[in-house]
Structures are given as structure tokens and as C-alpha cells.
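Only one protein chain is missing from this complex, and each of the others stays in its spot.
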Amino acid sequence: MEVLLFGIAKDIVGKSLLRLDTSENLPTSVKELKQTLVSSFPQFGKLSSLAVAVNSEYAEDDVSLKQGDEIAIIPPVSGG
Amino acid sequence: MEVLLFGIAKDIVGKSLLRLDTSENLPTSVKELKQTLVSSFPQFGKLSSLAVAVNSEYAEDDVSLKQGDEIAIIPPVSGG
Amino acid sequence: MKKAIVEIVDVIDTGQVYQELSHPKSGGICVFVGAVREFTQGEEVVSLEFEAYRTMALKEMEKIAMHASDQWQLNAVVVRHAVGPKEIEEPVVVVGASAPHRDACFTACRYLIDTLKERVPIWKKEFFKNKSVWVSAHP
Partner (left out) sequence: MKKAIVEIVDVIDTGQVYQELSHPKSGGICVFVGAVREFTQGEEVVSLEFEAYRTMALKEMEKIAMHASDQWQLNAVVVRHAVGPKEIEEPVVVVGASAPHRDACFTACRYLIDTLKERVPIWKKEFFKNKSVWVSAHP
């Protein structure tokens, strides 16, 4: 499972693409993905907000993650 | 006494400068000027509003008119 | 420091207004352009013309610009109106406000156009096939 990282998320993880190892328990929902991230990288817990996009749409916590989904971490946006 | 005319005021009077004859009683205030106009050209009474400017500032009815003032009739504006 | 551009012109160049409003302390610039609209109901307007009492119009436009500049602490303000014959889609007025934040520039820009329409001695005449009308003259 690959997760795209932008903005401060990229700085926290230290790269723009995070590969979650299939030998571990992969997150099956947006909620689980967030929990995985925060436990691996506690700095995610300190952000103003933490959103996830699945197939380039904002995804609520209960959205499930499927093979082939484009998954991205959306830290607090600051465009405009 | 000369009065500048713009927009529909110019069409009503038929010219852009109205000379009030000094042989008649000249209006001494904005109010009197409006009365003179409406009695000479009743169409002024049918406008949505009728304002007067003295020295290129809006002037209330009680403002007096003096020799040398630049006087203008301001029919309803429609700029913008 | 404050920059106010107040003008009555024959033709409005909408491309220049951003440069006029650009300012190192401005995070937001709001611009309104009023244009001649095609008539979709009633008789067709053949042509259209704006007339101004130039001295007074400039004075009133200046007052509006200065008031907005003070009220919303603008870094730059533009109030420009066109006169003479105009075609459909042609810009007839452009107002703009440049401020540190967007709230101020939106509110100021709206004030500029609303107050201009209320107070500035400029008149619009619409020419139809068989008649002409001074807009807003009659109730």
C-alpha cells in the first residue's frame, strides 16, 4: 500500500511516498490509516488537522481502503 | 444666473446651459431654483429625483445661491 | 504611501488595474468591472452612451476613494469610469481595493461601486430603434 505525502506530511515522514509493508497489518479504513500514521510518526498528532484523500476525494474515517486506491495524506491546507 | 444641465435635464430644457434672466426674480436658494425649474418645465416634476449642485457639491434645499456660483441640475444618476 | 487613482476616461483598459493595485503590504486585491449587458427582454438597445458632469464626478469619486481608503486602511484604490458611446460587453466602470487581508478589500470594493452608483453625477442613455431613454430618470 502506497500513501502520497504533501506539505508538512512529506517533511514528517522524510519522503513523498510512504510504502506500508504488506508483511504488517495493513490499515483497512481511513481511521486505521490515521492511527497507523500517528503511532509511527507522533508528529502527525500535533497538526491542526489530518485528512485523508482516497482517489483524490476527501474521505471520512469510515471509508475503507482497497487495493489500487490512490491514497493521500492531506495536512492542513494553506492555499489562496 | 447660469445653470448647467446634464442627462435628461438637458433634454427637457433643450440645451446644456440655462440662463435665468436677471429682469425676473432670480432664485436665491436651491429650493427656489427647483421651484422655478418645475414651474417653467413641468417635466422636472416627473423625475425620480431632482438634485442641485453648487460649486460641484450636492446642495440641500436651504443652501443660498450667490453670484458666481457654479450651479448644476443633477437628475437621477445612472453611472456604474 | 496610499495610492488613489480616480479617473474619467474614454476607454477602460481592464488589464492595467492589477498593476495599479499591487502593493507589497497587500495580501488581497478585489476588483469590480461593470460592463454593458446585452438586453434579453423587451426592446433591443442599439447603442448606449455615458455623460458625466466631469468636475463634480471626479470630486465625488475622489471622496469615495478617500473614504474607503481611510475606513478599510487600503494600500491602494482605483475608481475609474468611462464616458462616451459604449458597445455591448465593453467595460464602463472599474473599481478596486488593495488591502492586507481579503475581508477589507471585498467590503471596500463593494462600497466603492455601490456609492459610485448612488452619488456620482454620470448618466447613461440607452438608444433603441425609435426612442432613447435616460436610465433611472423616471420612477
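Order of writing sets the chain letters: A, B and C. Residues in each chain are counted from 1.
Here is the rule we use: a contact is a pair of C-beta atoms (placed from the backbone, for glycine too) under 8 Å apart; a residue touches a chain by one contact, two chains touch by 3 or more.
Just so we're clear, the structure is a prediction, and the values are computed from it rather than from any experiment.
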| item | value |
| --- | --- |
| Touching partners, among the displayed chains, of the absent chain | A, C |
| Among C:S26, C:S69, C:T115 or C:S136, the residue in touch with the chain that has been omitted | C:S26 |
| Missing-chain contacts mapped onto subunit C | 14-16, 18-19, 21-38, 40, 88-89, 91, 100, 102, 105-106, 109-110, 113 |
| Residues of subunit A (touch criterion as defined above) contacting the omitted chain | 4, 6-8, 11, 46-48, 53, 56-58, 70, 72, 74-80 |
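Convention: only the chains that are shown with their structure count from here on.
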| item | value |
| --- | --- |
| Between subunit B and subunit A, distance of the C-alpha-averaged centres to the nearest whole Å | 72 |
